[in-house]
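Removed from the display is one protein chain of the complex; every other protein chain stays in position.
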Amino acid sequence: MGATTMAKALNAALADALADDERVLVFGEDVGKLGGVFRITDGLQARFGDRRCFDTPLAEAGIVGFAVGLAMSGMRPVVEMQFDAFAYPAFEQIASHVAKLRNRTRGALSVPMVIRVPYAGGIGGVEHHCDSSEAYYAHTPGLKVVTPATVDDAYSLLREAIADPDPVVFMEPKKLYFSSAEAELPTRTEPFGRAVVRRPGRDATLIAYGPAVPVALEAAEAAREEGWDLEVVDVRTIVPLDDATIAASVRRTGRCVVIQEAQGFAGVGAEIAARVQERCFHALHAPVLRVSGLDIPYPAPMLEHTHLPGVDRVLDTVARLQWDDRPDPRWLAQGSAA
Amino acid sequence: MGATTMAKALNAALADALADDERVLVFGEDVGKLGGVFRITDGLQARFGDRRCFDTPLAEAGIVGFAVGLAMSGMRPVVEMQFDAFAYPAFEQIASHVAKLRNRTRGALSVPMVIRVPYAGGIGGVEHHCDSSEAYYAHTPGLKVVTPATVDDAYSLLREAIADPDPVVFMEPKKLYFSSAEAELPTRTEPFGRAVVRRPGRDATLIAYGPAVPVALEAAEAAREEGWDLEVVDVRTIVPLDDATIAASVRRTGRCVVIQEAQGFAGVGAEIAARVQERCFHALHAPVLRVSGLDIPYPAPMLEHTHLPGVDRVLDTVARLQWDDRPDPRWLAQGSAA
Amino acid sequence: MTSTPQAVRRASPRTRPPAKKPTKAPARGQATTDPTAGLLPQTEPVRLLDPDGTPLPARADYPEPPAEALRELYRRMVVGRRFDTQATALTKQGRLAVYPSSRGQEACQVGAVLAVRDTDWVFPTYRESMALVSRGIDPVEVLTLLRGDWHCGYDPAQRHTAPQCTPLATQCVHAAGLAYGEAHQGRDTVALAFIGDGATSEGDFHEGINFAAVFKAPVVFFVQNNKYAISVPLSRQTAAPSLAYKGVGYGVPSEQVDGNDPVAVLAVLARAVEHARAGQGPFLVEAHTYRMEPHTNADDATRYRDGAEVDTWRDRDPIARLETYLRTREVLDDAAIAAIAEQAEAYAADLRERMHIQPEVDPLSLFDHVYAEPTPQLVEQRELVRAELTADRESEGNG
Partner (left out) sequence: MTSTPQAVRRASPRTRPPAKKPTKAPARGQATTDPTAGLLPQTEPVRLLDPDGTPLPARADYPEPPAEALRELYRRMVVGRRFDTQATALTKQGRLAVYPSSRGQEACQVGAVLAVRDTDWVFPTYRESMALVSRGIDPVEVLTLLRGDWHCGYDPAQRHTAPQCTPLATQCVHAAGLAYGEAHQGRDTVALAFIGDGATSEGDFHEGINFAAVFKAPVVFFVQNNKYAISVPLSRQTAAPSLAYKGVGYGVPSEQVDGNDPVAVLAVLARAVEHARAGQGPFLVEAHTYRMEPHTNADDATRYRDGAEVDTWRDRDPIARLETYLRTREVLDDAAIAAIAEQAEAYAADLRERMHIQPEVDPLSLFDHVYAEPTPQLVEQRELVRAELTADRESEGNG
């Protein structure tokens, strides 16, 4: 047992999958000799040869479409998109084929594959390198969308994704690549479709996923000083979503804040908020509030802290959960103006 | 004054824009001699010549990227994507350039353009021809997303879109192309950013946009028989969204159902539901409920009526608005199971 | 239709040793140090029969396929055309949502599938219904999507035939991946990717042929240049001398062929398939042909092309051309032709009949194949639909 980073855990998951199943192929841009720009595929080509782990021409639709064909031939492709925004050229292949081929063929063809997408910000990256693109995939039926927030989950969810019969968009929070934790690999955590309570609490539930989970945990820690005991739920798999765990938590606490790093409008947080109020209406003492990135293009390094939902923004929002059981003054003016 | 179809209104808007502003160019696949597969550009090439309205190579990223360059040179491109799912190849151009160029250049470059997308179903189309893709654009900061539900709005919003300094994704509900209404063109309706109450009512608010608006109106009509007086709000512009009108309506009625044709998960309806409960929590007698398409690939003609949210599904949902002020039994089982 | 075509056996590397390097003769006598050697197409489309059916002088690069193969080619073209006209008729009777006809393109549709084996994979577009029935797939299955059902009808894995692809050019990349995957697993499968002239403008065509070239994947890219993409003429798709000139930019040998000359199509495709199967990488073939019908039954072709142009191409009918030739060669006579025509009629009658039976489609099947197992959200939605259906039935019962 020793400290491992998320990057290393992902690397180990790929290596173990390559070792266990010869149908697994790892490919993409710079995944070979270089080991990927984040070194997630480090050493794989050296160990498994360039038939199992290889570089492709620089073309993301090509990479995903090639994976579709490979899956049709019985292989299990695991492809890397170099950065979030650089998966957009593959959007048609993903939305119109990867997501739909099983359905279109009544299951005669399935295209099990993993599309690994390093995503979100917090690493001082320049534009196009920090997009939070999970909602695009989550809104597309036929895709599973998974995002680990812990080292153990990184390993376990990636193994599960590779073994899954369905295509999985595997969203890796870049800023957590070098987060580390004690972990004994291989490890097996809860399966797809299960959210996990990362911190129990009684006063309100913070629901988060991916890069927002550490923020939620930090906020919960800080909230103790303000006298709030906050529960933190890590969503883990956005599709399929674990309604049961989420609703059970909010029914217990009666208050809920959903946290996501992505721009807020029509994002995954909106879905979670909408579901929570549908399912927990009578248990709620306050509206479900959301904390998210701003509805702006991801800003460059100097201003990313302004964009990113941090502990303060979370705590400010928790403070608005109508602890005195009185309406939020914020929306009253607007109501009368209209 | 006479009956006009939405298709004719859109055609008239394009013609008037071409006549009024020589910077306007209309191009895309089959928009020239053919007049577009839905005939929205019918007669434009004949009237304005093939320098103003022309066919391009068959490549959607090319079409949108070409429009970006044209906008940089001072033109006002209006491009047609032939069908919803065929805009996906242009997704990178739209998300990484069209949406961001103004911001990236502090306004020195703007790319005013209209990307017309015939969308949604109800026309017996085969797969890939009926996607509801509005959420992908609505989730992308920097784009305006507009969708008319009436003949007047079709004309007026399209004119406004062409005149707007920002890029507008103009979503045209296919099934309404041949809906007709009395209309005197040119006409000017409420500007971008204004939702409109299409039918006043006291008991609950139905919020809808695009192809769901006629469904909402029909449902409201039918609901009279059940003794419900429903208000119908037509969102019109998804981005920017008119929070004020929406919230004011729900505060008046105390109950709300959001209707969209798209698959529900992480769609625009989720955003609206989340916002409504945030802003109207204390006015709500029941959770904000949603009616949407199923979370499946758009099905082929034989089954589209099962997928599409119709009057019955809306009324069933209205019935669940806890008229007796008792919790919805539906979610209770799940709560206890968890 | 039989399912092991003659042409395939003939082109097989098992019966013919694979050439060690690109077998194509260098065009125009270029020196072998010419970097384009073996990559550029011949300046004129390969043609083995004159439009009137007169054979042209035999050529070494494209030997004529054996008579048996040509007879079978003819038979399938006749049946294929009859299938096609029947499908168009079914749209008028509301039995099909839409049908993209390939009338006029019979030489391409049938010649291409005759050039591959049953174990090879075909990647068709929406236009290839005729090719698929020629490949032996049940016509009702082929028309499943087009009649409004939610799936592609046939079993692609069993038929080695991808679902008919609508998002243009996307299938080119699938073909590259499939072909590479098959080779990776030690199988000598060839992938045959159909694509239209218009679709070559899409980025996915570029990426697909490039992946195939870089990975030396055994793919034959077969462009049916039927001169239009719906209403848009070829001149709006490319300024290249011809689409076959795209190959050299990927290091892919290319050829152009008279797409209304069935003999030439079969000969050129057979060679392309042989090249791919021999491990020499992809091959690009452009067939010059013409779409006699509108884009689909819903299209109005009079808006963008005139009848005179269509008439010119009527004179180059591929079936008549082959018929004349095979009569001359005495491979076919009146009796044989009549017998084939009768087969075609029977085929159409059977199709007509079976298409008049409306398929039973269970609405709840919508949830069966979105994922291997439905998500909890889909299970909820299935219950919702089930309840709606029950309510509908009840209200019908009461109404």
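Structural remarks
Note that the chains take the letters A, B and C in the order they are written out, and that residue 1 is the start of every chain.
Following the convention adopted for this analysis, a contact is a pair of C-beta atoms (placed from the backbone, for glycine too) under 8 Å apart; a residue touches a chain by one contact, two chains touch by 3 or more.
Just so we're clear, the structure is a prediction, and the values are computed from it rather than from any experiment.
The chain that is not displayed touches the following shown chains in the complete assembly: A, B, C. Of the listed positions C:135, C:206 or C:275, the one in contact with the omitted chain in the full complex is C:206.
Considering the whole complex, the residue from B:48, B:66 or B:265 that touches the absent chain is B:66.
Only one of B:243, B:261 or B:304 touches the absent chain when the whole complex is considered: B:243. As for the chain not pictured, it touches chain C at residues 28, 30, 33-36, 39-40, 43, 201-207, 210, 213-214, 216, 235-242, 245-252, 281. Panel shows chain A; residues 29-30, 32-35, 37, 55-62, 85-86, 88-89, 124-129, 265, 294-297, 299-303, 306-307, 312-313, 316 of it touch the chain omitted from the view.
Although one chain is not drawn, its touching partners on chain B can still be listed: residues 25, 51, 56-57, 59, 61-62, 64-75, 77, 89, 92-93, 96-97, 101-110, 141-142, 144, 164-166, 193, 239-244.
FYI, only the chains that are shown with their structure count from here on.
Chain centres computed from CA atoms place C at the largest separation from chain A. Rounded to whole angstrom, the centroid-to-centroid distance between chain B and chain C, based on C-alpha atoms, equals 37 Å. Multi-chain contact residues of chain A (touching two or more other chains) are listed as 61, 89, 92, 96, 103-104, 141-142, 239, 241, 243-244.
Touching of two or more other chains is recorded for residues 150, 167, 203-204, 370, 375, 377 of chain C.
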